[in-house]
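One structure is given here, and the rest of the page talks about it.
Apart from one protein chain that is not included, each protein chain of the complex appears where it belongs.
Each chain carries a letter (A and B) given by its place in the written order, and its residues are counted from 1.
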Amino acid sequence: MRRLNQYARAFGRRELTLAGASVVAIIVFATTSPYFATADNLATVLRNSTELLLVSLGMTLLLAMGSIDVSVGMVLGLAAIAVGRLLQAEIDPLLAALAGPLAGAALGLITGLVVVFANIPAIVATLGLLGVYRAAIFLALGGGWLSGLPTGLTTLLSSKLAGIPVAALVVAGAYGAVWAALRRTPYGPHLLAIGQSEDAARLAGITVRRTRVATFVLSGVLSGLAATFYVGTYRNVEMTIGSTLALDAIAAVVLGGTSILGGRCSLLGTALGVLLLRLLQNGLLMSGVPSLWQTVVTGVLLLTVLGLERVGSFMPSVRRAGRSV
Amino acid sequence: MTPPLLVAEGISKRFGALTALTGINLEVRAGEVLALLGDNGAGKSTFVKVLAGAHPATDGTLRMDGVPVAFSSPQDAANAGIATIYQELALSENLSIAENVFLGRELVWQVAGVPFLRRRAMQERVADLLHELDAHISDPDAPVGSLSGGQRQAVAICRALNLNARLIIMDEPTAALAVAETRKVLQLIRRLSGRGCAVVLISHNLSDVFEVADRMVVFRRGRKVAERTRAGTDHEEVVSLITGAHPDVRALEQQQS
Partner (left out) sequence: MLKSLAVTLSATTLLTFVSGAALAQEKRVAFVPQIVGIPYFNAMEEGGKKAATELGVKFIYSGPVDTNPVDQLQIVQNLINQGVEAVSVSVLDASSIGPVVEAAKAKGVKLFTSDSDAPDSGRALYVAQATDQGLGFTIIDELVKRVGPEAKIGIVSGEATASNLNTWIQFMQERAKSQYPKLTLLAPQFAGGTAQRASQIATDLMAANPDLKAVIAVASSTCPGVGQAIETAGKVGKVIGTGYCSPNTARSYIKSGAMGFTVLWDPGALGYLTVWAGKQLIDGKTPAASNTIPGFSKPVTYDAKTGVLLLGDPAVFTAENVDKFNF
């Protein structure tokens, strides 16, 4: 009984829904396009999910904490510029790779301090920062693009360790580390308590501000890590970099069952949310569905899942399964 | 004679233009149950929040064991042995019982500077506490949001007990509870004072108060207007003190205005 319950928490109703939806999507697309259900194509879907998986992981923590950061795409952009400039300067690719998360941490710290100490609602503060960061990207790029960057980083990131792609290892490592922080250290209960009620968390003696700033830094690190992969994959930094990233991440996270109101999160749900979004994008395109309909399908999916939850929340089992991480 | 556990001298609290408390003098002794009474908005919750370190006092001093103390956070007060169960129950609904009981004071062991939760130890401690309180909760891993009002109250009390608190403040702990659960909380209060713990209880239910309180203090409009022992007063007098109909209170308020 006890074990079953634990299992249900890690793999709750939402996660089952998403996994089921993914399976259905794979079956449907396999019939509509002969090239969909090939190992190559599914590997492509996974590879294309790397950045969104990382950014969404940070976003999961922020939403669970009752915060949000709509500037993550610009953080990725600035960190990508840092990585790109170092590559241009012919720095060792490994060092350039580290510059991504480092720059992300610094930007996350700025965001966190602004949100927490200016005491502005996170959505407003990060909307402001979005503008500032975008201008910074523009200035840093000087209107041009970084393109045709050296291939050293690409080689590094597309290599394999023990037969497993580095990207997969990094993503799995990031999810594993965050899972451990949530389930095995005081950070988890503190984060969720803050998301539930900041005042209650403060009364319980949690150092609310420090935890919040730390979470923004962590999210920045993950966005910066995503930037490293972005530069490694595309070898260029364009002016419009990251422009839709925050919305995609929020959609994936909410789809995954993390509450936009805070206090509840699911890492597995987030990962499944990202994969489902990417599967749909890939499958619809391969089936020859026009672009416009692809966004409609994603939108309808989001609304359906959230609508189902509204209905489902009257059932006690959903509440029980709610707090899985 | 040992000094009282806690002494408040001339405590005042202003929220901007609004004066919530004016010159409160009050003592709490070890092992006693002290009831704070008063109308809605009289300042009871504000006063206990000052004791709990949630609000800094605008004026006045607090002493514990005769030593002046200044609490800048709930954590400070908790470290000094004051635990508070707030009127707006400060529990996190999505966390488990153990997580709530230990929230902000988790048991950890450090590995390379990383604090890892000692979950087994915490669960065992919570099981002991629940047992001690005679609270029946079938699934200790359930989120607190799925518990009944009385069960939540028990969790909040567990949290206070777990601090090894010498003073436990309860702001309307029975307000939302049915008869049987109210009884259980009152028994708990007695058991706590029996262990030498001081309890400050805020309640609008006078029969509950008369059942457990050793002393009663009445607040009106941010001032302390009366102090009685249970033996030295009765229901009716306390009601008139609270409403301001009592001659002493009227005289006092005449003087002030």
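Things worth noting here:
The definition used in the following text is that a contact is a pair of C-beta atoms (placed from the backbone, for glycine too) under 8 Å apart; a residue touches a chain by one contact, two chains touch by 3 or more.
On a predicted model such as this, the values are computed, not experimentally measured, just so you know.
The shown chains contacted by the absent chain are A, with contact judged over the whole complex.
When the whole complex is considered, the residue among A:56, A:111, A:211 or A:281 that touches the unshown chain is A:281. Among A:33, A:111, A:196 or A:270, only A:33 touches the chain left out of the display.
Interface residues of chain A with the unshown chain, by the touch rule above, are 33, 35-36, 38, 40-41, 44, 48, 51, 135, 138, 142-145, 147-149, 230, 233-236, 238-245, 278, 281-282, 285-288, 290-292.
Going forward, only the chains that are shown with their structure count from here on.
Within the complex formed with chain B, the residues of chain A that make contact are 2, 5-6, 184-186, 189-190, 192-193, 195-197, 199-206, 263-264, 316, 319-320, 322-323.
Those residues of chain B that touch chain A in the shared complex are 52, 54, 73-75, 78, 84, 86, 88, 90-95, 99, 102-106, 108, 114-117, 119, 139, 141-143, 145-146.
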